[in-house]
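Only one protein chain is missing; all other protein chains are in place.
Now for chain A:
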Amino acid sequence: MDKTQNNRAWFMVLPVLIVVAFSAVIPLMTVVNYSVQDTFGNNEFFWAGLDWFDDTIHSERMHDSLFRQAIFSAIILAIEVPLGIFIALNMPKRGFWSSLCLVLMALPLLIPFNVVGTIWQIFGRVDIGLLGHTLAALGIDYNYTNDPLDAWITVIVMDVWHWTSLVALLAYAGLQSIPQAYYQAAKIDQASRWSVFRYIELPKMAGVLMIAILLRFMDSFMIYTEPFVVTGGGPGNSTTFLSVDLAKMATGQFDLGPAAAYSILYYLVILLVSWAFYTVMTNLDRAEGGK
């Protein structure tokens, strides 16, 4: 749509700016403030310059958490995106079954994060959980509280359980928007199932898939509650992701300076990656609009 130039539109955006300033900008400034100061207690602060940033950038702890976080997000995207597309392709297109599938699939998305954690904590327990008990009965040595690999698998399966539906619902919305005529044309050309997917469905889904990837990346990169409830970041530090580590630092140890520097670097990493996704997304949008 061609838009008209009108700077008075700023007035319509104003309420949003005020609310967001109150809930984001001012608190963020507090973080920036802490990140450049040191304290000996008693609310006396003095200038510390960029020392905290220097420390944080070179700290093993941050590197390890960042590394674990990156691996985690990469695995999550690698599983959930293809699986979500696959599920969407298999969903009933209309009618009662379609509605039923939509409602059931959206269910995990509306469960509070810590309840999701609780569900999986219980489900995976060897003594009282269905999953843990069944695996033990099959002779598989599974214990997510002791074994780092089991802990990782549990956290990943939990996230797949929790969020794959989001990708599937987005892909489904993309599929629904493809006119029947495209499929009929493909049929006349005797296109294979694969080429229908590759040349009709995938390009049409590209836009929504970018949204899915963007959302999934952002949310998996700031995951906190679920691993915290299930594994508490353990065993050892094996599932301590960035947010878990940060919360430990800020609310457990009250190291305000380092925690603030950590927060800012953390935020910058997310911003950088999300900006890259967002740019690709808007370019796709424009390319589609230009056709």
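Assume a contact is a pair of C-beta atoms (placed from the backbone, for glycine too) under 8 Å apart; a residue touches a chain by one contact, two chains touch by 3 or more; residues count from 1.
Note that in this section contacts and distances are computed from a predicted model.
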Listed names "Sugar ABC transporter permease", "RNHCP domain-containing protein", "Cation/multidrug efflux pump" or "Cytochrome c oxidase subunit 1", with the criterion being the UniProt name of the chain not displayed: "Sugar ABC transporter permease"
Residue of A:L109, A:I140, A:A185 or A:A287 touching the missing chain in the full complex: A:L109
Residue in contact with the excluded chain [from A:L130, A:L149, A:A185 or A:A287]: A:L130
Selected residue (touches chain absent from view) among A:A70, A:I153 or A:M222: A:M222
Residues of chain A in contact with the chain not shown: 1, 3-10, 12-13, 15-16, 18-20, 22-24, 26-28, 30-31, 86-87, 89-92, 99, 101-115, 118-120, 122-123, 127-131, 133, 161, 165-166, 169-170, 172-174, 176-177, 207-208, 211, 218, 221-222, 224-225, 242-244, 246-247, 250-251, 256, 259, 263, 266-267, 270-271, 274-275, 278
